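The complex appears here without one of its protein chains, the remainder shown in place.
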């Protein structure tokens, strides 16, 4: 169980960082609109920065969903089959997710390289795009590991998808353990 | 050889650049090939987002794409000279002149695709809620720029560039997110802006240039006679031809606005024009610096640009 709780802890940190990033983007847009309406001085590159940073948060969140199994999916057949069949089904489903994630890791790496070589930049400050894309890619790499981990839990340990309670329970559980 | 080529662009099929530019070009290719070439057009971002169209041609997602290099700041530094304001008075001759000029550098910037034609809209203008006549009027105002170069220009004059997609400009203006917009004349009607921005600074302010490019493998795979048809359609003359339909649409929109009593036009005096042109020096300097940083001879490229504009008598 030791390795399992380590994975949980890592995921929780990944989620906290991604969640904080979402909060950051919210504040950025609020400040930018205050600046724009209140003082006729918008934050430079607020448009490009908010969308690029949010992209990073979303792709790191992708790692979380790969682990937790909480992607949106159709459960109707899953509920009707016996436990053993369900295990096979879940294994197939998460293998497919793993393949898709691997394809993304491969192709988006190319996008990072292209953006770096091509000099893509933001509109106002001409900040290069590639570090943001690289951060997005890193989130996908994390997703590759977390998805593989969940697949292992399903196939070897016989665990289900979504076998988590709400975030509150998780945090309480985490605090109790620490 | 019978072949189907897929052409992707990102505007609705009904508006001028598509209906009076891309579509006639494609039909002319089909006719000139006696029907051997069929061109399937995918409008309105059906198979890819607008800023991705260069990459889509490079990667073979479509055989032919219509690209606005201005959507990807920093990617095509030499090209962005055409976005520096107050240089060109006429878009049809401009298309030809700029095609001939840019053909010298296309290998430096667009080597991953086959360059075909390029064409701007008729020179765009500044449209605002309140009158704007001289560069200092930009100060403290929120302006929706046409592209990254105009954004830099607005910043240098003490204004704030506001990035919103073209279809949302009306919303942004009516909500006070932006006070003015640089747009081609036709956009006043295309995006229903006549009630929002009824002051127009009537001078050839800036260009925004579109480029049609081909996937190199798709081109290489054509038979010699089909290649010949495309070569014939990828020429400075065809650049001007494609520019014509859009320019006519823009200029007739301008006429219509002039006849409309609710719209106010302002013709800058010679001194004011000089003020505007001087005010753009900073953008030009920034352009030169960026191009020099990439290892090009910026002055030589600029001189050649001016020479081409003068050759066709369209330098502002």
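Every chain is named by a letter (A and B) in the order it is written, and numbering of its residues begins at 1.
The rule is simple: a residue touches a chain if its C-beta (ideal position, glycine included) is under 8 Å from a C-beta of that chain, and two chains touch if they have at least 3 such contacts.
Heads up, the rule we're going with is that contacts and distances are computed from a predicted model.
Colleague: There's a gap in the complex where one chain should be. From "Pyruvate dehydrogenase E1 component beta subunit", "Glycine cleavage system H protein", "Transcriptional regulator" or "TRAP transporter large permease protein", what does UniProt name that chain?
Modeller: Cross-referencing UniProt, the chain left out corresponds to "TRAP transporter large permease protein".
Colleague: The chain left out here touches which displayed chains?
Modeller: Those shown chains that the absent chain touches are A, B.
Colleague: Using the definition of touch stated at the top, determine which of A:7, A:22 or A:155 touches the missing chain.
Modeller: A:22
Colleague: Touching the absent chain in the whole complex: find that residue among B:48, B:77, B:94 or B:204.
Modeller: Reading the full complex, the residue touching the unseen chain is B:48.
Colleague: Among A:104, A:127 or A:144, which residue is in touch with the absent chain?
Modeller: A:104
Colleague: Which residue from A:89, A:141 or A:155 sits in contact with the chain not drawn here?
Modeller: A:89
Colleague: Applying the definition given at the start, please give the residues of chain A touching the unseen chain.
Modeller: Counting only chain A, the missing chain is touched by 15-16, 18-20, 22-23, 25-27, 29-30, 33, 37, 47, 50-52, 54-55, 57-59, 61-62, 64-65, 68, 70-79, 89-90, 92-93, 96-97, 99-100, 103-104, 107-108, 110-111, 114, 132-133, 136, 161-162, 166-168, 171.
Colleague: Counting contacts across the full complex, list the positions on chain B that touch the omitted chain.
Modeller: Residues touching the hidden chain, for chain B, are 6, 40, 42, 44, 46-49, 51-52, 55-56, 59-61, 163, 165, 167-168, 170-172, 174-177.
We adopt the following convention: only the chains that are shown with their structure count from here on.
Colleague: Could you grab the centroid distance between chain A and chain B? Build each centroid from C-alpha atoms only and quote it in angstrom.
Modeller: The separation of the two C-alpha centroids amounts to 37 Å.
Colleague: Across the complex, what residues on chain B touch chain A?
Modeller: Its residues touching chain A are 55, 72-75, 77, 140-142, 148, 151-152, 155, 160-164, 176-177, 294.
Colleague: What residues of chain A sit close enough to touch chain B in their complex?
Modeller: So the residues of chain A touching chain B come out as 36-37, 40-42, 44, 47-48, 114, 118-124, 126, 128.
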